[in-house]
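One protein chain is absent from this view; the other protein chains keep their places.
For chain A:
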């Protein structure tokens, strides 16, 4: 409404004239409109983060005031806590299993949907549904029941309850994540529809079969989208909590097999009341995710192809 009153020139060339009153006022208005989010970010995100950074250098049991201990939490974590390292290994295993599984499923379903003539919208919604439901505790609890002793999987295949077998429980968690492939699937689908049909026609003329077309046209053209999904899902997988919590009934068991990083963090903070230690763990996780993401970006130069940049 207000924008219509301002001539387009004023918008285009603010640098040419000294900052006019209108421009300043407009900037003020922008801040006012932003304020709920800015305040929210400060009060609900930045401030707690600063406090958690401080707490990570303290011994804090939730009841008595935090006590400064310097780097002790960090040294204890790295040198004296075997369970910490077990949780790191469990998390890495989970990331390596769950992320490729989920992305592969998402890609396969997206490819199948792409070729569909009818009912595409229906199937797209149907496959997306688990992602909407999956974030909820209730589905994770159902998942636990399905994979428990006497659950559906046990009855159908006689496998026993996966959630009570240390070798299998983590797979049940990974499957729950993989099942929620809706978000990457939709992104893949959008990416697939961007690939120009001429490329496939040209490849077909050159005698490329379906598989060849997939490898030489689809994969390179889709690589930016693949990369985007990979980074996003990896970051999420490192922070997995809800499915592991629900499937192990809050304990990370059996025998610590589903004790992923954030579960151990929760255990230290809220079960054992070592908030300082838990805060230190959170900051290490943040740093590790940062490093992993940076590494992914670094390697992406060699395998992600941006059509707009031409042939580099």
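Here are some notes:
We adopt the following convention: a contact is a pair of C-beta atoms (placed from the backbone, for glycine too) under 8 Å apart; a residue touches a chain by one contact, two chains touch by 3 or more; residues count from 1.
Assume contacts and distances are computed from a predicted model.
Missing chain, UniProt name from the options "Acetyl-CoA C-acyltransferase", "YeeE/YedE family protein", "Uma2 family endonuclease" or "Sugar ABC transporter substrate-binding protein": "Sugar ABC transporter substrate-binding protein".
Here the missing chain is touched by one residue of A:29, A:46, A:89 or A:145, and it is A:29.
Across the interface with the omitted chain, chain A contributes residues 2, 5-6, 22, 25, 28-29, 32-33, 35-36, 39, 43, 59, 61-64, 80, 82, 149, 160-161, 164-166, 249-256, 267, 270-275.
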